[in-house]
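In what follows, a structure is listed as structure tokens, so that the remarks can point back to it.
Here the complex is missing one protein chain, while the rest keep their positions.
Entry: subunit A
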């Protein structure tokens, strides 16, 4: 499979009053054609910043890419001009945001918001774009598209708005779709529908997907590969089977234990991860998770571990426990 996106040693920081907030500190991953990759982590882990850096949507200043590259189909997006980015955004990479209540323009019809990108990128005229938009609305499961086309976002429910957002993001058949917590703001029943829709469309068009989420449950159904982020770094990667069945990083294990599961015996308490995420204004010298880790050793405090291969299927973990000299730990 061809790699369409390769993120190399990406560092993104924000200039803030107290200094430099290092939101992303050396992220590496790649996305192959047709692959669905999940980036999982808690708030402030840098997952959204990573996604928005790919699209160059972060306001600059205060944000800046300190180091690293983002190669998308052979081009480095970090040094692309604004005009080059305009040609990529919406056309090659589509994006879906978290809150469909605020991510659609309240004073513009849904139809107009969908056709805008088509007219710009596909060189369609109004009526061609209208036809295509109606087709897209049908595709994302919005009934009666002719009537819905001329309506405003306030006439749509939350789930319907997110469907409309998906229609916008997919309108130009992008090679990559970035979904930034697409179901977080929705009801649980709607969440499942939206995930199913994205899965269907991905299979239909072979679009690659980066799914950003803090909800491991959302990942299971859809993604092939999982990237776990913590404190602006990737701490574990692997196939979803490996991540769920044999997590190798204490943080991933903590995440899984803090999630309710149907296959656990009744009455089994959920175990939260104690403590708070690291201060990215002054990140720790050693492992970022060290202060909250139940297996922390002396080495963790002063030396940052590398992401090392563990297991057979290309699983990697960024933890000293996988060093040959470390003691054996029971998961």
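Criterion: contacts are C-beta pairs under 8 Å (C-beta built on N, C-alpha and C of every residue); 3 or more make two chains touch, one makes a residue touch a chain; residues count from 1.
Definition applied: contacts and distances are computed from a predicted model.
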item	value
Choices "Protein-methionine-sulfoxide reductase catalytic subunit MsrP", "ABC transporter permease", "Cbb3-type cytochrome c oxidase subunit" or "Bacterioferritin-associated ferredoxin" - which one is the UniProt name of the chain not shown	"ABC transporter permease"
Of A:16, A:87 or A:147, the residue in touch with the unshown chain	A:87
Residue touching the undisplayed chain, where the options are A:103, A:183 or A:252	A:103
Which of A:40, A:70, A:165 or A:255 contacts the chain that the document leaves out	A:165
Of A:20, A:71 or A:116, the one touching the omitted chain in the full complex	A:116
Hidden partner chain, residues of subunit A it touches	55, 57, 82, 85-91, 94-95, 97, 99, 102-109, 113, 116-117, 120-121, 152, 154-155, 165, 168-169
